[in-house]
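Removed from the display is one protein chain of the complex; every other protein chain stays in position.
Right after this comes chain A.
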Amino acid sequence: MGNTSSMLTQHDIEEVQEHCNNLFSQQEIVSLYERFCQLDKNHGGFISGDEFLTVPEFVVNPLSQRLLRMLDGLNFKDFVAFLAAFSSRATVHQKIEFIFKVYDLDGNGKVTFNDMLDVLRDLAGHFISEQQRKQVLMQVLVEAGYTENSLLVLDDFVKILGMCGVKMEVEVPVD
């Protein structure tokens, strides 16, 4: 599946399906490919940040910049793997793992106080001051048994978020 091909073979589809742990059906993968090609306007084989930013619904999302850092330069296979967490077939654990990755952008397996502050800043914008942000985060962390210096790992996230289930799903339109 080269950068320039615009047709998916059965072999390509199966390869992509394996790469995303069978979380998407073959039809969904074909639909996603159409969408990928639609967004990849200059046919570079990957969707650049600028190309994602032509979708107004994406631009107005508070976490768009953070997600762009994860999405930039992904080829189709990785694009599908990225979206796999949103499949209805994905487990709660897989969804929590995705959320963890959004926090842990540098990928070292640990989420710091600052990582959480960053996300909180994206979510609340300038409507909460820096001071208040730190205060809020501190308060809820301490109540949950952590401190400012705690480094949260995936298991912590599973413990915190797993209790109430995580609803994170997107439907891939299939013709």
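Everything below uses one rule, namely that a contact is a pair of C-beta atoms (placed from the backbone, for glycine too) under 8 Å apart; a residue touches a chain by one contact, two chains touch by 3 or more; residues count from 1.
Please note the rule applied: contacts and distances are computed from a predicted model.
**Student:** Quick one: find the hidden chain's UniProt protein name among "NUBP2 factor", "Phospholipid/glycerol acyltransferase domain-containing protein", "Glutathione S-transferase" or "alpha-amylase".
**Tutor:** Going by UniProt, the chain not displayed is called "Phospholipid/glycerol acyltransferase domain-containing protein".
**Student:** Tell me which stretches of chain A touch the chain missing from the display.
**Tutor:** Interface residues of chain A facing the absent chain: 32, 35, 38-39, 52-64, 67, 71, 83, 86, 95, 98-99, 102-103, 116, 119-120, 123-128, 132, 136-137, 139-141, 143-144, 146, 157, 160-161, 163-164, 166-173.
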